[in-house]
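Since the structure comes first, as structure tokens, the remarks are kept for the end.
One protein chain is absent from this view; the other protein chains keep their places.
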């Protein structure tokens, strides 16, 4: 963990208390966003997303697998993230740490609970064979706000994923790699993350802001305005009012983010 | 490991050399023992055992599995113990260390070699499917003498275990979770542990006594008086006479312990 | 890692620059080599090889397994090496480190790429069942040049391996452990390792020489004179001339090594 | 050991799986000081949940990486016993328990006067002996009592409770069945004096209005549970 | 970003799978300075390969075991993204990546003035985002540019390229298909000024004559690629 000098902490906080930010943004602005899809030919779906200098490549791959015993009729989505040691001096090689686990579980919940992908259509033979879709988040450059970038990249990758057609001929499963089809997509969801610094909540914290934030709130919302995921982080409490005004802003900002999707 | 102050070591040893113990027990007394069964509804069998302040919860669960290739006709019992970091300041999280491995292997041998559970009756289809019974020892509070408490708890949990009836209909295995049956129990076995301190062997060492013991001897004995398991520990040798008099005492003391069983 | 005193480094280097070596060998000599086979009765093939004081026991075992999806018609050879903590004060217990991984992968490539074992004959049922042959390298004493000793031992073990006859009766696989047969061997391959010290390349570096070498070059060559494996190591570059003269010497020296094979 | 049931208002609400009113908690008991070796401990039963918590510390930290010059840090481990769930759980941490350990530490941290113990660590071990929906909240509630039992100075207790949406209705304290078949689950932790929120998650589909209602309901539930925490400490230490 | 294609001579040579001449490289682009947090970085596309490299350091080493009193050491990690290959690769190191990490560090080491930074570490992280044959060479070539971008003082660049034997012919720069169906693969790295060889492997069956031809061809390939490295640095820093 970086220990931020007191003077940096103070100057960032003072700016925000004055409704300003070091990079000139207003409290409720995203940094510049860019999104490309189909960047990895060997993936079935892929996206490269940048929010400011934060950069993530997301790839999807499907394969056949067994359904979970308690959900025999639905396919499986598995989200995995790696905070690569390349992405920041403080990241280490090794098995996923708690930050990486939290990231992949929150992204996973945002996608799963939004019911974005119709998992029932990914079932091949009830109780026996389903499609498993892996979403791999490869974090290349960490400059703050991984949650929103990860969800944006994952959703873009899912929207552009082409999986082989699969048909049943008697008890044989025929995988037709020549004929690809899109995933069965329903409602889309995206995520907005806020940081509490000083007396204010700010949108899309940069790395410097993340390092001094007292609380973090990430809200996943569907295109139709439903809250599908939420996660508070950080060591300071929030009031209900702070939370509800973040929800309100998310309604507005996810609409803006949606425009980047393919 | 705790380093025990020399003065503590000396005072405990002097007492024992005078046939006394710090908590007023005689050399061959157990501390207060309590045993409750059916304490965990989701387990198939369970027990909470206390010897002094040492506290263990034991749960059993059965599932279907493959027999070992060299014993195709018998079911499998797997004993696992976790010295939870909660139980003592010196325990650490992580994979089982040598103490935890020794504990679960000694408990396992005591139960297996006593032939307490008729493993042949746990075979469903010879060479293909057998019942596997997991005994999980959850060590909550470590105040000395885990071996005797663990065996007592494990045996109590096994005695109260109810597993689903399984029948074969043709080649189909029918698991009837509504109708439960007891495990096929034969001879029961329990364990007595002795510590050598000063010139004496004492029964049921407390944590303070364990930390200064020079040798440890654990003896498993069946209701019918057969030795089914034995394990010496500690860095000092024992004479054959010391061992045989511990065996003699075990014959008497396992009878007392048996009375706690359900 | 050992830090070699500057004075040792200098004396070894000076000797070699004078075309001499500490143990009296010429630059292109092997130390004394000994090779016994059939040293482990429970292995299907085995060898104990010594080059100088470096000592390795190699054992082979076969079992049935699944072929790799992309090579359904051929058996599998798996080479594993353990730099046992017994073998040198600097070796540690634990999962294989990069030196151990490099060793087993280079030995594996030398054997696989020489096409020494006719893997197609190890296929039992195409795409379903093949023989898997494990080569386990147990490094007991590490006195330099593990590569050449490991390949020599592994090849000797393979040459003396007796596997059970397997026949297909209908869809049944019949393993006849009474009737053993040799592995289907074609061209044999061995390996020569050179170290660059001072201005010279020397053959078969001892432990002292390995610790000060600036580059290492291992060359695997078949009986018919084909290069089947090569691996440069060390932190100093080599010229093409140095490499080609090592290749030339390997042609000569593998012929000498071949004579030790059973 | 104390047992209380929060009485539900039950004013014509749709009946729930286990017959509770929409704002009714499951039976809850908490006991403080149940372990010998730990510096503090608590045992909680909440519906079918059985949770044991031990606290060690504050004590010197030997792990440089985590040490702070100006305060203690919290090391928290949430763990489920293999026999605590329907199908035996393999021992050891999984991704779910790693996440819950992290957010539990964050939920408790604001209440603890960490600045009193520079370079130290406070260890919190949460063992779920039996799980029946709502174990993360049960763990936080019990941990707070165990911290108090350990004599660790705190600004306030922390108390947690979930609400959610089941059969299109916002209800308090989801059981295991409701959690599995329900439409949303909203775990919340608060510091009861200020009412401020130290843990918040939401999982499922909720309109902003439903979400607000869920948070309000959970906060009410926390306030009820808070009384049981105090009762447990009173039973142990007297008034 | 620059794109060059090395023109093959194509003098009546047997055509290859993808129509290249025997001594023709696949299209290659390198861009330096593509990451914000890393001290140096480079992105390379080579045929279907996409490789990203980050460099950190020289910085103080806290791992005693690796620290050297008279120089820096290199810590190198070669890693493949799960989606970089046809069948999803499980995350984390395997034996292949452990070996490649080791020989990559050894291939780069002779070019770096490690003696300038006693007790330090230089970290090199190679991520293969997409693999199509020749990723270890692509990683070394890109790492060298990333090291220069990080301002680490070097004697020379290091540049790598494989040759091999396909359809009984010695050819340059094997594609994935050629690598799989071919008879031999010879990855080579050189320091282009001296022409000295810092990485050499050979995998397959080659006569000594074929091997010598393969090395010569690979060295030529390296010299061509070296120009693209320089171009990439020029594009970033000017002449």
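Of note:
Here the chain labels run A, B, C, D and E in written order, and each chain numbers its own residues starting at 1.
Keep this in mind: contacts are C-beta pairs under 8 Å (C-beta built on N, C-alpha and C of every residue); 3 or more make two chains touch, one makes a residue touch a chain.
All values reported here derive from a predicted model rather than from experimental measurement.
Considering the whole complex, the hidden chain is in touch with B, C. When the missing chain is restored to the complex, the residue among B:104, B:145, B:161 or B:206 that touches it is B:104. In the complete complex, the residue from C:19, C:63 or C:182 that touches the missing chain is C:63.
Of the listed residues B:14, B:32 or B:251, the one in contact with the hidden chain in the full complex is B:251. Of B:133, B:230 or B:257, it is B:230 that touches the chain left out of the display.
On the side of subunit C, touch with the chain left out of the figure occurs at residues 40-43, 46, 53, 55, 57, 59-61, 63, 80, 82, 84-89, 93, 95, 134, 136, 138, 140-143, 207.
In the full complex, subunit B makes contact with the omitted chain through residues 69, 96, 98, 101-102, 104-105, 109, 113-115, 217, 222, 225-240, 243-244, 247-248, 251.
Just so we're on the same page, only the chains that are shown with their structure count from here on.
Traced through touching neighbours, the fewest hops from subunit A to subunit E number 1. The chains other than subunit D, kept in their positions, cluster through touching into A, C, E | B.
For the pair subunit B and subunit D, the distance between mean C-alpha positions equals 32 Å. If you average the CA atoms of subunit A and of subunit B, the two centres end up 48 Å from each other. The distance from the centre of subunit A to the centre of subunit D, each centre being the mean of the chain's C-alpha atoms, comes to 27 Å.
Looking at subunit A, no residue sits in touch with two or more other chains. Residue numbers of subunit E whose C-beta contacts span two or more other chains: 87. Chain contacts here run in a simple line, from one end chain through to the other with no loop closing. Every pair of chains in contact is given here: A-D, A-E, B-D, C-E.
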